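Below you'll find the structure, written out as structure tokens, and then a few comments.
Here the complex is missing a single protein chain, while all its other protein chains stay put.
Letters A and B mark the chains in the order given here, with residues in each chain numbered from 1 onward.
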Amino acid sequence: MTTTTKTARQKAEKTDAGADYFVVGEEIADAKAPAGPIEQKWAKRKFEAKLVNPANRRKLTVIIVGTGLAGGAAAASLGEAGYNVLNFCYQDSPRRAHSIAAQGGINAAKNYRNDNDSTFRLFYDTVKGGDYRARETNVYRLAEVSANIIDQCVAQGVPFAREYGGLLDNRSFGGVQVQRTFYARGQTGQQLLIGAYQALERQVAAGTVKMYARHEMLELIVVDGRARGIVTRDMVTGAIESHYADAVVLATGGYGNVFFLSTNAMGCNVTATWRAHRKGAYFGNPCYTQIHPTCIPVHGETQSKLTLMSESLRNDGRIWVPKRAEDCDKDPRQIAEADRDYYLERIYPAFGNLVPRDIASRQAKNMCDEGRGVGPAVKEFDHEGNERMVRRGVYLDFADAIGRLGKDGVAARYGNLFDMYAQITGENPYETPMRIYPAVHYTMGGLWVDYDLSSNIPGLYVTGEANFSDHGANRLGASALMQGLADGYFVLPNTINDYLAGAPFEKIDDTHPAAAEALASVKGRIEALLSVNGTRTVDSFHKELGHIMWEYCGMERTEEGLKTAIAKIDELREEFWRDVKVTGVNEDFNQTLERAGRVADFFELGRLMCVDALHRRESCGGHFRAESQTEDGEALRHDDEFLYVGAWEFTGTGEKPVLHKEPLEYNFIELKQRSYK
Amino acid sequence: MNVTLRVWRQANASSEGRMVTYQVQDVSPDMSFLEMLDLLNEDLTVKGEEPVAFDHDCREGICGMCGVVINGTAHGRGNSPVPTTTCQLHMRSFEDGAVIDVEPWRAGPFPVIKDLVVDRGAFDRIIQAGGYVSVNTGAAPDAHANAVGKLKADRAFDAATCIGCGACVAACPNSSGMLFTAAKITHLAMLPQGQPERKLRIKNMIAQHDSEGFGGCTNIGECAEVCPKQIPFDTISQLNRDLIASLFSRDGK
Partner (left out) sequence: MAVTGLIMIGFLLMHMYGNLKMFLGAEAFDHYAEWLKGDILYPLVPKGWFIWIFRAVMVASVVLHMYSAITLWKRAMDANPSAYQVKKQLAQTYSARTMRWGGIILAGLLIFHLAQFTVHSALVAGAYTTPYEMVVGEFRIWWMVLLYAIWIATVCMHVRHGFWSAFATLGANTSAKARAVLNGCAWAVALLLYIGFMIMPVAVFFGWIN
């Protein structure tokens, strides 16, 4: 199937939608990827990049914010190379970064299974999985270095799953037809992170990396157009400090917590990248979020976070809701087969329960919106702002599977997931069907970077989930870990030298006007938060923002809804600065103050996400615009209009952001529209 | 349900702490223990009082950041039917009207920062002393260069699941960090990649463990009992075995 031509009505909308919300600026391009065949680009780039003499490296300082796969790996690698690295994290130890929570696995084009896998196939699958909204050059390189990642991790002692012969096991993951996923039980992220953490601690011991735990980055210092440092808050003492360097790397993860409820850790936030954005770094594709269909549903208003269960559950579980809304509070076992609606099997007979993540998620929402959800009813606000109680859950039923495989057979495949479900919900999934609901899981958007992972601010590099680069509009399963480690171990250490070869730069200290301004703005902001002394808690604002984002900028987006959301966010943001209550003082361990600062930035990010979603009048990957669907209700891309990266420039709070388009060129892969019917 | 909390409040490392009693109302049995503390904190904030500080992050039992002693046991293991982190302990494990004592990890090497928050930097320093394989990025051979027998690979994995939460130290009557140290020793000792530095690693890690001020192991077993990841108690014996071997080895220092 090829791109459908758009209707006259859609054309008419094009002119006015968004004009009130943004300005279109100049087009941009990635200037760093060399010309030539795609399989030679990376080697060519590595050859052309300027080098730094090993003896000079220790005179150069690099700040790295974040200690997850992308940050920890980069800090260790640059430390090994001999640079003077300052590494920051908000947790009490670098080992706690949220990369640790990834369960499934990591892809690598090793072709250990002799099943037609190759660098090109991994490249192809990743571009296709991203719904043709990723840059070809970056993705090819990702596939190219993927094999080295596995070698590196094994050498570090990462205990990947092995077969009896002692060699590494592989499995198929995320709907691809080759077995290229390496895994470590259900804890692949943890094991990979511990590998990177050990390499990092080795460099801390060697003195090449200085670790700052419990430090949160609150501002980027830009001097003469170059990123030269950051301002941090010591989360124990409250001390506001400036740190200077020749280059700054942000590896601060995704921003899924803008939805309040997500599978992200409680501390995950956008502040570091948002502060950089405010200083001039472009934000790429902020509206691309991935929503995962098999999470444990919300139990009530006090829910603080959502827990993901591997989507492998959909291989054997059948998803259904009652046909009639009045059956929803019945014991599911009492609902007759004829009264159940196996809606995915009904709507998508070919793929059934194995439709892609975004479709499974959206249909679950549709069922609940129709009033046929199950489980506890949760308080929500409808489009008019009225309170309502909605059941947010659908059944994932293993009764058939238990009949076919026996309880032991099901336990052998999913035992740990069933145990996890039982521990969290207190229900026995062997007896009553599981309840699941989609949850925000990953954000493909992030700061815009070129082939070198450099943002548009010279000296500011962005790696891992924090950048926008490799996943397009949707991410393939088991690719997040791959990207984080590829960036950290193999890409950044071979590109940042090209910039650092021009260093050392002018020496700066606290007296430099740009540094003093950054420090003062951080202090002023903290003071402002503490002085509001209103009546509402930070969390109550965050939850309300989350509701707005989930409702209007979640699984299904409409022009009208997004405009409503923008108005609501503006209103809420204004109320926040008027009525938030932040207890305590700055000069203390103050978790309320930490959260307040993060939520303040989430308001601004949330608004930009809505603007981006509003301007992209097509459905692609994780972004579904209700106005852009086929007659069958499927996502419909508009490659003629939207085959570009939307990179946003900040112009001021309340000002219209400027959209810079980076056109996407597909020279090696043919564009196709997907179909799952 | 309603519960009464007796929570350790301590303004900072140098001040005296004390137990303070709070009532928490409208607790749902489906809440996690930390969500119950969130509820208390929302209430305190609205009243203008300072919320209770506690460490937490992933809230799905894997990052190792959370951890408090509940009713005298680390992570509330005494109340939970299964090994758990604090974030995965749910209020259905308590009865309506229960009185629950909440304290921070208490051990010399884990000084209290505030309320229920402690500094576990000592663990990072033990890893720095040798809890790694010295391989620079890019210097790795092919992943299949070394085969690892399934049994050893599994044993390495069992030890590698340690999340560094510190419950073992909190529960140990000697405040020993031996289970944590042993988990890393065993993880790397079972793998071919860990062999070249095996003897040196154990000497350096034990020396760091001792100099941090952790107590010695007297094989009581509280650590493994509260461990949310069920790190096997026998890793400590593996550590001892390697330590003895290292005393007779020229590999070591």
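Definition applied: contacts are C-beta pairs under 8 Å (C-beta built on N, C-alpha and C of every residue); 3 or more make two chains touch, one makes a residue touch a chain.
The shown structure was predicted, so the numbers you read here are calculated from the model rather than taken from an experiment.
Visitor: What are the shown chains in contact with the chain that isn't displayed?
Guide: So, spelled out: the chain left out of view touches B.
Visitor: So one chain is hidden, and I want to know which residue out of B:48, B:141 or B:173 touches that hidden chain in the complete assembly.
Guide: The missing chain is touched by B:173.
Visitor: Specify the residue from the set B:73, B:195 or B:249 that touches the hidden chain.
Guide: Within the whole complex, the residue contacting the unshown chain is B:73.
Visitor: Out of B:121, B:149, B:192 or B:232, which residue would touch the omitted chain in the full complex?
Guide: Result: among the candidates, B:232 touches the missing chain.
Visitor: For chain B, which positions touch the chain that isn't shown here?
Guide: 6, 8, 19, 69, 71-73, 77-78, 101, 103, 106-109, 171, 173-176, 210, 213-222, 224-226, 232-234, 236-238, 240-242, 244
Assume only the chains that are shown with their structure count from here on.
Visitor: Indicate the whole-number Å distance between the mean C-alpha point of chain A and the mean C-alpha point of chain B.
Guide: 28
Visitor: Sort out for me which residues of chain A touch chain B in the complex.
Guide: My answer: residues 73, 76-77, 80, 91-98, 100-101, 110, 112, 148, 150-157, 159-168, 184-185, 187, 190-191, 194, 197-199, 201-202, 204-205, 211, 213, 236, 263, 265-267, 299-300, 302-305, 307-308, 376, 419, 423-426, 489-490, 493, 535, 537-540, 581, 583-584, 588-589, 591-592.
Visitor: Spell out the part of chain B that touches chain A in their complex, as residue ranges.
Guide: Residues in contact with chain A: 12, 28-32, 34-35, 38-39, 42, 44-46, 48-51, 53, 55-60, 62-65, 82, 84, 88, 90, 92, 113-114, 117, 119-121, 123-124, 127-129, 131-144, 146-150, 153, 156-157, 160-161, 163-164, 187-188, 191, 193-194.
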